[in-house]
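Just one protein chain is left out here, and the rest sit where they should.
After this line comes subunit A, so read on.
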Amino acid sequence: MKPAPLTCHSPTTLDEAVRLLHDLGPEAKVIAGGQSLVPVLNMRLATPAHLVDITGLPGLDEIRVSAEAVEVGALVTHRRLEQDDAAHAALPLLRQALVNVAHPAIRNRGTTVGSLAHADPNGEMPMILALTGGSVTAASVRGERTITASELFVGPMETVLEPDEILVSARFGRFAEGTRTAFTELTRRSGDYALAGAALALQVSDGQLRTARMGFVSVTELPDALDLTELVAGRPASTSADIAEAVVERVTEHIAPESDIHATADYRRHLTGVLARRLLTELTADIPARGAA
């Protein structure tokens, strides 16, 4: 189907863009890569009278790596972030997750920050923002404000952003030294949204597990992160098989999957437990015991 009639505005400065959004009111919507918005418009699930296209705004296409974070501008596509070697070296979890976002042709146009604004708990990157303790920066005619991941997401596809705010960047926090990360998900077909997915950040030092945080895709109401530190802290990596039982139990308590045509809630809960166990096994397999090399 085709979108309902609309006017497409292409501002060339951020000031002009936030002014337009403010003046046009709730009938206007921001469009970045359009990879989530245009399907919605094509199916006429939304019929905004105005689109404010932000792809022509200067200065929003940078990736900056600092000691604490990887900062990603609003116009950085999934694909560019995935292929950025400095970002990968600083926070491997970004690429580990991004290669699971749709197909390359979608990642070539869709922006990572746009997927955060979209706030789909079936999306990979909102969870990664939560897992890394990240934040976003929003601009409006009232100025800029920073919103942490835990404040940003308030419901499935719902954020605290005002309709006249534009996200200008996102900050994915880097993990403490000695943190290993992995991401895994199950899909019916390559590139599909996950039936269930999970990521683990596990801090290890001296042959012992220190901290653990896990995030989930498609099985929680909000993109969030579960702290598993108390289950692992101080335990040698060699006991990970015992720890896995407790982790799977905690994880299946925490998640709240729903049934749909692709899978039942019970099946998703089972899959998530399997994925949690796999992640733990993968990240502890090659940890030398204390005192060894």
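Quick note on the criterion: a contact is a pair of C-beta atoms (placed from the backbone, for glycine too) under 8 Å apart; a residue touches a chain by one contact, two chains touch by 3 or more; residues count from 1.
Definition applied: contacts and distances are computed from a predicted model.
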Should one name the undisplayed chain from "Serine/threonine-protein kinase RsbT", "Transport permease protein", "(2Fe-2S)-binding protein" or "Ni/Fe hydrogenase subunit alpha" using UniProt, the answer is "(2Fe-2S)-binding protein"
Out of A:109, A:145, A:235 or A:250, point to the residue that touches the absent chain in the complete complex. A:109
List the residues of subunit A that touch the chain left out of this view. 1-12, 16, 20, 23-24, 31, 34-35, 38-39, 41-43, 49-51, 53, 55, 79, 102-106, 108-109, 189-191
